[in-house]
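What follows is a set of notes on a single structure, which appears directly below.
Only one protein chain is missing; all other protein chains are in place.
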Amino acid sequence: MTHTQVTLLQIDNYGPWTVTPSPRREVDLQTLQSRLYADLSQLVGNREGYVFFSRFDNMIAVTNGLSMADHSLIQESVRNRYPVTISMSVAVDGSPAEALETATSQLQDEGSAQDAERTEVLRGDPLPEVERTGQDVQLAHFDVDNATEKYTDQLNEFDTFIEIEQGYAELMQYMRRAHDGLSFFVGGDNVIAVCPKMDAEEYADAIDHVEDAVGVELKVGVGRDRTAQGAGMAAKHALETCREAGTAVEMNL
Amino acid sequence: MTHTQVTLLQIDNYGPWTVTPSPRREVDLQTLQSRLYADLSQLVGNREGYVFFSRFDNMIAVTNGLSMADHSLIQESVRNRYPVTISMSVAVDGSPAEALETATSQLQDEGSAQDAERTEVLRGDPLPEVERTGQDVQLAHFDVDNATEKYTDQLNEFDTFIEIEQGYAELMQYMRRAHDGLSFFVGGDNVIAVCPKMDAEEYADAIDHVEDAVGVELKVGVGRDRTAQGAGMAAKHALETCREAGTAVEMNL
Amino acid sequence: MTHTQVTLLQIDNYGPWTVTPSPRREVDLQTLQSRLYADLSQLVGNREGYVFFSRFDNMIAVTNGLSMADHSLIQESVRNRYPVTISMSVAVDGSPAEALETATSQLQDEGSAQDAERTEVLRGDPLPEVERTGQDVQLAHFDVDNATEKYTDQLNEFDTFIEIEQGYAELMQYMRRAHDGLSFFVGGDNVIAVCPKMDAEEYADAIDHVEDAVGVELKVGVGRDRTAQGAGMAAKHALETCREAGTAVEMNL
Partner (left out) sequence: MTHTQVTLLQIDNYGPWTVTPSPRREVDLQTLQSRLYADLSQLVGNREGYVFFSRFDNMIAVTNGLSMADHSLIQESVRNRYPVTISMSVAVDGSPAEALETATSQLQDEGSAQDAERTEVLRGDPLPEVERTGQDVQLAHFDVDNATEKYTDQLNEFDTFIEIEQGYAELMQYMRRAHDGLSFFVGGDNVIAVCPKMDAEEYADAIDHVEDAVGVELKVGVGRDRTAQGAGMAAKHALETCREAGTAVEMNL
């Protein structure tokens, strides 16, 4: 069984801030958001976790190995370098969606995302060090088969983007419904899914479902480890095996 | 009539680079991609253009006012600061999708996105300075009505994200099919669409379509100007009017 | 005659901020300062100006070609992305030190650098567009002759650093006293001096003075242009000529 430690990161009262006293320049907001994501990626990544940008104002991270003190330091580092602050909420579960459900509730209990008084919340219960195992995190790294040949080098870039987005939208919903998994687009034609324990056949079914529904052919490498970093790197190596062997699913557990 | 100048930006041979000699750490790739986007956002934004991250390895920009010399300087600045290089292709059309179609073809003609020899392509024909008008760029800034109350403060963050993504996926396809518009998620619950000349009724139809199809309620502010920056800021102010007046479509042309 | 447009940039009330409510982590301050400098470098550099980091909380820029509106936009961009704000003051003079004197006074007149109420000052008179010429900015790019062979590859790095610092300290004072020039260390063994009109013999004297005083041998390339970017690039090419020809002073005016 997996024990995914999930952290919800939320920029405090961000929507109102972006239009106070009048709408801020979009170019600055885009720069702020993407740099904040890059910094969180490094801060969490230096401790072997993964952050996904999802909506940018709300980000979801896999943080096995990060204590509340680590989270607090990240919160402080953001406060020291940005005009905004962040709240964080942590939970652990065999089901990634359940972990996020708990993490989200804990934060919602403290007030609205647009409550100017509710800032820098830090709540939750990380996985105790003694309970951690080498099987806690299972990540699946999907990509689109021959995306460059079939799309990038053929269609105009927006139509390529539509194809990739459709594949992603279908996969994210299937994984959520069928397995309580959380799937994130990470650029190019790549999606990383935070999974519960799943076997090769279940991944093959997910791939079949997406191809049937929207005609996008995926392949997937899967890894499991003590941390997101370990599981993610194992998944990437498995995906390389798919490329070399021409297979659709490779498990590297 | 609009004359949108569209630039396709593509990281050269990026896919192979990410796995050479073996898969690079995801955290570094995420940091590289989001910082490159932030820098391009500033480089183009300083000249009143907008860049959208779309797939991160391929980005789409509205660049009215940027000459080929400006593009060349941006290319040089990336080469001087990143381990990767970028190619760029520029085209102008009344239809944003047509402009991108031309820009993409020009780049595809030079070789594959994964051709190691095809680097730093720079092609295209910007809008001549004398032909520029204050009506060249029309941008629409959509957001989800009461997203915080209905979603962020109610659902777990991934389910909120699914709702937003569904609304976006539906809108991007509708705008592409019905109007040759190019719509980009820009974080939170916001989508910016690069549009041809469109009227209020057509925007109302787009909003109706999305609500009928996936149940997500949007509102939109629309601006037009000589540059993306000008049109985008006008659109933001129009969207503020929607918020205050409780309307679904506001034009600020 | 030169007409150097100098801008003083000052982080508002920075000292108190760094220790409120208690001392902030040095690593975050260092990151904040160096990234703010990098951003200002790009924001000013995109408009063909140069910023020097000098003390980081106070920076000095050569901004020929930047209007007050350009300055205002930079101020806004910082406010939108950093936890601190900046004040700016602009002045023009044939003597760089005089220009800075005026710029500094204008800012001091508005209140102390540590006055919490004195934020985002923006004052000054840029060089009117019609008065600008191709001779307005003269920059000299110095480096230490054979620094790698003589120092970096021989001494421990701190002792190398002491040698370079001594050369810089001597040069900065000589140029200030003898010519009202402003000299800035820019990394490695490089110093860029913002100069009034000076001839080759005067540069040779400066080099002789530094060698006599502290035994550090310099060479210098000098450029003049309408902007800092143009003058600086001309100076770099002149310095390359020094390297190739084995000369100590090259003028590229």
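Lettered A, B and C in written order, each chain numbered from 1.
Here is the rule we go by: a residue touches a chain if its C-beta (ideal position, glycine included) is under 8 Å from a C-beta of that chain, and two chains touch if they have at least 3 such contacts.
Every value quoted in this text rests on a predicted model; they were computed, and no experiment measured them.
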Quiz prompt | Neighbouring shown chains of the undisplayed chain, as defined at the top | solution = A, B, C
Quiz item: Who touches the missing chain here, C:M68, C:A113, C:A200 or C:A213?
Solution: C:A113
Quiz item: Mind pulling the chain B residues that touch the left-out chain?
Solution: 24-25, 28-29, 31-32, 35, 76-77, 79-83
Quiz item: Going by the touch rule given at the top, which residues of chain C touch the chain that is not shown?
Solution: 8, 10, 14-15, 19, 22-23, 25-31, 33-35, 37-38, 41-42, 44-46, 50-51, 53-58, 60, 97, 100-101, 103-105, 108, 112-114, 148-149, 152-162, 164-166, 169, 172-173, 176, 182, 186-189, 192, 229, 232-233, 236-237, 239-240
Quiz item: So which bits of chain A touch the chain we can't see?
Solution: 39, 42-43, 46-47
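Convention: only the chains that are shown with their structure count from here on.
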Practice problem: Indicate which of the five shapes (line, ring, star, complete, other) describes how the chains touch one another. | Solution: complete
Quiz item: Since chain A and chain B are copies that touch, is their contact same (over half of the numbers shared) or different (under half)?
Solution: same
Self-check item: Whole-Å separation of chain centres (CA-atom averages), chain B against chain C
Solution: 37
Quiz item: How far is the middle of chain A from the middle of chain C, if each middle is the mean of its Cα atoms, in Å?
Solution: 43
Self-check item: Gap in Å, rounded to a whole number, between the CA centres of chain B and chain A
Solution: 22
Quiz item: For chain B, which residues are shared contacts with two or more other chains?
Solution: 42, 46
